[in-house]
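Pasting a structure here, questions to come.
Shown here: the complex without one of its protein chains, the others still in place.
Chain lettering (A, B and C) follows the sequence in which the chains are written, and residue indices restart at 1 in each chain.
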C-alpha cells in the first residue's frame, strides 16, 4: 500500500527545532508507519541561520516568512517550535489554511489565546497536537496503562516536581526563557507545564489550587538575545546560547520557582514544584501517584525506569519494583533495541510525531494518549489558576477561569 | 569525678516508653557521660501492664499515678511519653515541682496549651526538651553542620514529606492515633511535626503557609482502645496494638493527609506533605534543602546516609555525594561502631537523651542542637497555621497566631 | 514459668566484646525469652581496662585469667570475642569443662584447629554457635526464607563482595588485624569469611575455587599494639585504636585483597572479592543470588532492605522489588519498632545471641538458621582452599582439604 505523503513545514530551528527535525527524520527508519514524511520546508527569520539549519537537519527548502509558509499549498502539516509568543498568530493562520498543526507547548501565553487557538483548530477540522513529549517515554505510558488497568485503584496523592539549577548565578543574563513577553511565565510555564500535563494524563483533572511563587534574582544583565542572536558557542548550556557579557540590567518579571498544592476532581491531593534554583538538579522531572492498590513513580533523568508498588504482592515481599521499561512489550520499545539498551530524551519526540503523522496519514483520530490543543487549553487554565492564587494568596477553583 | 545521679520517672510504656527506656539504659554503655542515670520509676495506669514493663525495661519501681510521681522528691527528671492529650497537665505539674522535663512531641494539643507549658517551665527554671528525635540522626546533624558552615549558602527551597501507608484499609480501626481527642491532629501532627521541626532546624523560621488536607476514609470501626486497652499482641504494627474486630463505626475527625506550601522568613519556598495513604511508603520521611552553593538531602529510611551536592566541586565532576554518615568524625558516631556499621531508629533517642541528661548533670544549657519547649511551641504554631489555612482556604501568617 | 538462669562469661572487651555485651543486655528487653541472662563475668588481661569495661558494659565481675574463668562452676556459657589466635585454646578448654560456647568468627586460625574445636565441642555435647552475625539481619533471613520457599528456583549465580577502604594509606600501621600471627589471614579471613558463610547459607556448599590475592602495601609501621595496648582514643576508626606514631616497619604477611571464582555443588558459579583497598566503600558487604525463577540482593550498608526479582510477576511489570524488610512479619522485626523504623548493625548480635541463649535455656537444638562450629569448620575449609589456590595458581577442590 502506498504511503501517504505528509509535507511538513517546520517553524523554528533551535532546541525544539532540532529535536523535531531529528524526530521527523527517524520515524520511518524505526516504525512501519503509514506516512511518507517529507521534511519540506524549515522556516525562520535569520536567513544565514535558517539556511544552515535546513542543510544540517535535512530540510529540502527554507522560508523566511511563516506567513508565506502557512499558505503554501504543498504543505499539509505545520510544526510550530518558534518562541511561545508567536504560537497564537501562527497557529490560527495555519488552522485557517486547513493545515494540520503540531505545536510545541505552551499553546499560547494566555488561557484566552489558547482557547482561541483550540476553537479555530476545531472549526477548521484540522488535526492538532501539542508537544507534551514527556508523556511519550515508554515508562510513562506503562504507568498510564497500569492506571487504566486499575492496578493502583482510587488515587489519593500526586506529587511532582521539575527541578533545574541553571540560572542560580545572578550574573546569568536575561535570556528569552526569562523574558515575560516571550514566554509569559518562568519555571511554572516552562517546567510546571510538563508535570501539570502529566498529572492530568495520569491522575485526572484538577479542581482547586493554592500557590506561591518567587523570583529569587530580581534583576539580571540583559543578554544580546534581547536584540538579536549572537550565535556564540557556549560551553554550559545550549539554552543559554545567546548569553552576552557585561550588559545593562533589567527586571526579571517571571517566576524563578513556583510551588502549589492542589485538589483533584477525584479527591486526590497534589503537591507540585517547578524551579530553576535547585542546585544539583539538572532536568529532574519526577512524578509519583499513590493509589489505594499501589503506587507509581517516574523520574525523567532515569526515563527508562518505572517504579511500581503493588499492594497485591504477597505480604512480606512487597516493595517498589524497579521496572526497566525497555522490553519489547513496553510501549514503542519493539521499534528500538533489545531490552536494557536504553533510549533517551529525543525518542519522546519521535514517538509523539509518529502518532501525529499516523493520524494524518490514516485520517483517523489521534491516539488517545496524545495531547491535543484542548490539553493545551487545560494546562493553560491550571497555570493561570496557579498564578491567580499567587496573586490572591488564596485558593482558586480551576474551572472558574 | 563522681557522676551526678539523675533519677528518672518515665510516664508511658508503649512505643515511646519502650524507646525511651532502651535509650536511658544504653547511654552509659556507649558514652563517657557525666550522669549516673537511674531508671527509677515507670508510671502507667494499668497495674498489670506497668508492672510487667518495669521488669522488662529495667525500671526499679512503678507508680500508677503520675500525680504522685511528679511529687516524689527522689525524682529529678520526668520523661513524658504518655498520649498527647495528657502532656499538658503532667508537664505543668512536673514543672511546678521543679522537675526537669523531657516531653515527647507534640508538646500539647493546642498552641495555647503549648505556650502555657513553655511559660511554666521557664518560670520554674527547669531544663526542658522535646522529643524531635529525628534531629539526632548523625546524617541530619551533619547536614546542620554543613549549613552552619555556609556550605550551601542562601536557601531557596525546602521540600519535605513524611509518607506512610498503614491506614489505607477502610476497615482499619479508629485507633488512638486517629482520635482527635487524644492526638489533636492526624498525619499533620504525628508526621508533619517531625519535618516541620527539621525544616526549622535546618532552614529557619516559617513566615506564611497555604494548606489543604483530606480525610480519605471518613468513618472507621471503633477499636477497643476507645474504651480500654486490649493488650492483644498484633503481628502487623505495634501502633495498631489495640485493633479490634467487628465494631461500631465512628467518624474520623483527623486528617489522613495534609499538603502545604510555605514561605520562610529568609525568602525560601517550601513544599510539605504528610500522609498515611502513600502505598509502599513505610516510614518515609525525607527533607531536601537547596541553596545557592549546594543542596542536602536526607531520607529517614536510609538514615545513615546524607546526600550532598556542592557547586564548589570541580565542574564536570559535580554530583550529589552519597555520604555514609557513620564515620567517627560524624556526630555521635565515635560512640558506636566502625564506619559503615550502621545504626538505627532507636539511636536517635539515645542521642537526644544523652544530651538532656548531660545538661542536667552538668547544670549547663542544652546543646543548641536540642529542641526545647519553645521549639514545641513553634511547631504547634505552624501546625495551627496550617490547619487555619485549610479552613480559610487562604494564606496564613504564622506569626499572626 | 520461671526463666532458666544463664550465667555468661565473656572473654574479650573491645569491638566485639562491646557488641556482645550490648546484645546480651538487650535480649530480655525486646524478646519474650526463656532465659534469665546474667552478665556475670567479663575477662581480659589488662586489669585497668577490664575493670572499666565491666562497669561500663554492666558485668557483675571481672577476671584476668580465662583459664580460671572457664573452670568457674557458676558459669554455664562462655562467649569468646578475644583475638582469633586464642580461640582454639579457650574453646577447647571451655568445651572440656562442659560450658556452652558462642565463639566469634573465625573459629580458629587453621582448618585443622577448627576441626579440633568442633570435635571437642561435639564430644562434650555442649551447644556451640559461631558469630556469623550477618545472617541475622532480617533482610537476609527473608532471603533465606524466599529461597527455601522455592521462590528463585535452581541457582545459577552467586556474587558477593566485602569492600572496605581503611588501610589504603601506606602509613597506616600494622595493627593486629594485619598481623598474621593474630588473625591468620587479612581481608579474606576477616571480610571474606562473612560472605563465604552467607553464600553457603543461601546458596549451598562450595565445590571448587580458583583465587588470586595481593598485598598492595608490603611493609607498614609497627603499631604499639604489637607490644601492648596503648588505649589511646582515636577519632577515625575504633579498629585502629592501637595506632601509633613513627615506628619501625615490618612486612605485611596477610592479604590486602583476595578475589576468587567458585563452583558450587549445585552447579552454580560464584564470584567473590574481599578487600580493604576499595576507596569509598566503608563496610560494603553485598551478595546477590540469581536463580531460574528470581533473584535476591542484599547490601549490608542498607541492611533493612532486600532486593527481590520474581520472574513470576506479570510480564511488563517485572522489576527488582526494594523490600523494606522491617515489617512485623519479617524475621525478628515484631520485637522492634513499627515498619520503616530501621534497625542497625548491633541488632544482628542481639538476634544471634537470643537464639543461642534460647537453645541453652530450653535445652533444644539450635534454630537451623544458626551457624554452629561445623559452619566455622566449613568456612575455614573454603578459606584454606582459596589460599591454596592462590599458592598453586590452580583450581582446588574444597573437599580435598
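The rule is simple: a residue touches a chain if its C-beta (ideal position, glycine included) is under 8 Å from a C-beta of that chain, and two chains touch if they have at least 3 such contacts.
All values derive from a computational prediction rather than experimental measurement.
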{"item": "Among shown chains, those touching the left-out chain", "value": "A, B, C"}
{"item": "Contact partner of the left-out chain, one of B:308, B:336, B:356 or B:373", "value": "B:308"}
{"item": "Given C:176, C:298 or C:320, the one touching the chain that is not displayed", "value": "C:320"}
{"item": "Touching the absent chain when the full complex is considered, from A:71, A:180 or A:282", "value": "A:282"}
{"item": "Omitted-chain contact residue, chosen from C:42, C:111, C:211 or C:398", "value": "C:211"}
{"item": "Missing-partner contacts on chain B, residue numbers", "value": "142, 146, 151, 306-308, 310, 313, 315-324, 327, 329-330"}
{"item": "Interface residues of chain A (partner: the chain not displayed)", "value": "15, 18-19, 21-22, 25-26, 28-30, 56-58, 164, 166, 233-239, 281-284, 300-304, 324, 326-329, 334, 336-347"}
{"item": "Contacts of chain C with the absent chain, listed as residue ranges", "value": "152, 156-157, 159, 161, 163, 165, 168, 208, 210-214, 216, 256-257, 259-263, 267, 269-273, 275, 277-281, 290-295, 309, 311, 318-320, 389, 392-395"}
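As a convention for this text, only the chains that are shown with their structure count from here on.
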{"item": "Centroid comparison with chain B (C-alpha atoms), farthest chain", "value": "A"}
{"item": "Centroid spacing, where centroids are CA-atom means, of chain B and chain C in whole angstrom", "value": "35"}
{"item": "Cα-centroid distance, chain A relative to chain B, in whole angstrom", "value": "42"}
{"item": "Touching two or more other chains - residue numbers and ranges from chain C", "value": "324, 327, 329"}
